[in-house]
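One protein chain is absent from this view; the other protein chains keep their places.
The block that comes next holds chain A.
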Amino acid sequence: MVTLNTLAAFALAYVGLLFGVAFVAERAARRGRGRWLRAPLVYTLSLSIYCTAWTFYGAVGSAVRTGFEYLTIYLGPSLVMIGWWWVLRKLVLVGRSQRITSVADLISSRYGKSNLLGVGVTILALVGTTPYIALQLQSVTLSVGVFAHPGEAREAGDATALYVAMGLALFTVIFGTRNLDANERHHGVVMAIAVESVVKLTALLAVGVFVTWGVMGGIGGTLERIDASELGQVRMDGGRWVGLTLLSGMALLCLPRMFQVMVVENDSDAQLRVASWAFPLYLMLMSLFIVPIAVAGLELLPAGANPDLFVLTVPLSQGQDALAVLSFLGGFSSATSMVIVAAIAVSTMVSNHIVMPLWLRTRGPGASVSGDVRDVVMLSRRLSIIGVLLLGYLYYRTSGGGAALATIGLVSFVGISQVLPAMLGGLFWRGATHVGALAGLTVGFVLWLYTLFLPSFGEGVILPRAVFDAGLFGLGWLRPHALFGLEGLDPLMHALMWSIALNAVTFFAASLVSFPSPLERLQGAQFVSIELTPGPTRSWSGGPAEVEDLMIMTQRILGAGEAQALFAAEARRQGLEGNLPDPSPDFLETLERKLSGSVGAATAHAMVGQIVGGMSVSVEDLMAVADETAQMMEYSARLEAQSKELARTAAQLRSANDKLTRLSVQKDAFLSQISHELRTPMTSIRAFSEILRDGEGLSAEAASKYASIIHDEALRLTRLLDDLLDLSVLENGQVSLNVRSGLLSELLDRAIASARSDEDGQALRILRDPAAERVWISTDLDRLAQVFINLVSNARKYCDAPVPELRIRVGQAGGRLTVDFIDNGSGIAAEARDVIFEKFARVSDREAGGAGLGLAISRQIVTRLGGEISYLADEAGAAFRIELPLDIAMAAR
């Protein structure tokens, strides 16, 4: 008979062994001698935490109750593992490359780093895992109870559960939080649970072998007895088989503890490749002797014995104490390994998605850069672990153990499987959005709570009995076990179907109608189109090829000279021949800093990481690169805009300068002209006045002639000055028009008379049309007369016909008047016509007394009067047309 003390000693020794294993593994890993820790076999064995105490003990019980149905729990995961290429590989790869730390992290990262989703999944995981931990504690106390009270299915008492919980907390805190980076491998833990999985398999196989050959007399006898037993008669429920297989397969992907060992602790595809056949093999071995043990239990033990403990009680009943202790250790292993890993996984989520965000929020901005974060993260992890285990223990205590826990395994499975649509959608469908994930999860979670979790406590415990009978709020279609009127289904299948189906549909629909944020889009692309066949990973201590790559990259960024100098200096510092240093971490850091000066920190990190680490670039890195690129682009766009602006300004300046130069040339020409026009008469005046003053040899006749020349030239000067002033006033627009009405004929009379009084001119015959001239015009009559005088005088001065004639032709149309002045001379040469209205544009060689300002002034005046003056090229002689409104006031309107 095994005493409790013996059992306790064995258990303690076993726990001591586990501590030792974990310690050795951690030390080996730290010293870089841990290749064996990454062996695919270790990975595979660690996956066996899938087989918890619930499977270790419960499978036999399940076989007793429902025949071969327990196989489904092994079948689902086996199928997923065998088909690893399609789903698992991608999940693991994404997890590895994105440094995913948990299911919550995966979902949150995929959907734009939404912490809300992270919190949601964490709560789901917590709610799903807590009863499961309670279940493990219960199984340990039950198994201890078997030894404490032989023959009775009684629990050993709360103390056992508490001690176990505390011990597990201690182990988990020690080995689960050694590293700050949750993504780093927990080699000690993994090794310990690998050992545990060997123990539990050995124990189960030992019991099985004993039962088969020791009790039933070999395989033949065993098969006969199975056929004879009631197990053979249990009818297979096809729907439940499919459903349970599906469920356990989904759970394998979603369970936090499975995610921890399968994804987070994964190192390479090789591990997965081996596990894809080795893990199903392990599960097969685990399930091999379940039925024989069940049959043996039913035969050997008194009716009413708890079939969930057959694994222990059968050896005990046969006096096989050692075997019973081994079996106990197997169950103990199953329970503890599950609790440890689940505690690490869930506490990571709680710490990362609930505790740390809250802490950071209370600390305000800046906390994340202070030095004490590391300690806070550690503390948060540890407290979370203790909290999770405490929660499990409390749940165990309050639920009172017993039947309430029996079904909790599958209930948990369904709960945690609600993550699946968001997870698979996130991995394979770019269109999946944050809104879709949140909506799907919420719907699935609520349905699970309502149709499975809450009812699992029993009718009338949490949900009132009335709800089961009549539905929520008395709505029949809201009955938890017959949702939407779907009756007659197994409650588990009912809940599974509704929650997963509506979860998936909601997820899909909400994703379709919502738009992903840019970060989500980027993350989605990262997750969905991850490179599935990455090249071999290179270590940090790579060969010279790597250094050359670094060199080439550095040259591109810093330029050949600086890059070579940098590398050569480092090589000298390291005491190496040649110009290529070893890529030591120090050097890489220096290099990264150097590069970041040119391309930005994130880009530099990503580039160095790509070459040296062989690590894939994380989304954060990419985002930072994108940010930097955007900043550079913005900067260059700004520069471009500035340079365009400058070019525009330069063009404006150039054109202004051209204009000024042109104006300056024109001004020079004008001044030069004025100078000439003023100095010429002044020359005559001075010369003749000196001659007159000297009086020497001067006849009276000559004296008189010279005096009149002086007089004429003085008048010429005066006219010139008058014209200049007039033009200046006209050009500057400071003219006030004196508008009056008058007859055109009278105006012409006045102008002709005035022009005739000019003594310079020759005799000119003027032809007029008195009838046409009887037009009343309303304008500045004096100014118009000035124009007429100018035109008549020009004819008198310049008409070169033998008998000069000037015809004045008047016409009117549409409120406008035309007055043409056409002489019978040879006219103005075609090439000169363009310039005649310019200042000083005298085209005639003949000196005729004008300063060349007349037409320029005339054009200014006519323009002021709202009209136009033009040269009529079609006429034989010189011909000018004045065209202007009959009434300047009307025209202005």
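Throughout what follows, contacts are C-beta pairs under 8 Å (C-beta built on N, C-alpha and C of every residue); 3 or more make two chains touch, one makes a residue touch a chain; residues count from 1.
By our rule, contacts and distances are computed from a predicted model.
Engineer: Tell me the UniProt protein name of the chain this structure doesn't show, selecting from "ABC transporter permease", "Response regulator receiver domain-containing protein", "YeeE/YedE family protein" or "PotD/PotF family extracellular solute-binding protein".
Structural biologist: Per the UniProt record, the undisplayed chain of the complex is "Response regulator receiver domain-containing protein".
Engineer: Of the residues A:S672, A:S704, A:S826 or A:T863, I need the one that contacts the missing chain.
Structural biologist: A:S672
Engineer: Which one, A:L285, A:L300 or A:I691, makes contact with the chain that was left out?
Structural biologist: A:I691
Engineer: Which of these, A:T442, A:T680 or A:S778, touches the one chain of the complex that we don't see?
Structural biologist: A:T680
Engineer: Hey, which chain A residues sit against the chain that's not shown?
Structural biologist: Touching the missing chain: residues 668, 672, 675-676, 679-688, 690-691, 694, 696-697, 702, 709, 713, 845, 847.
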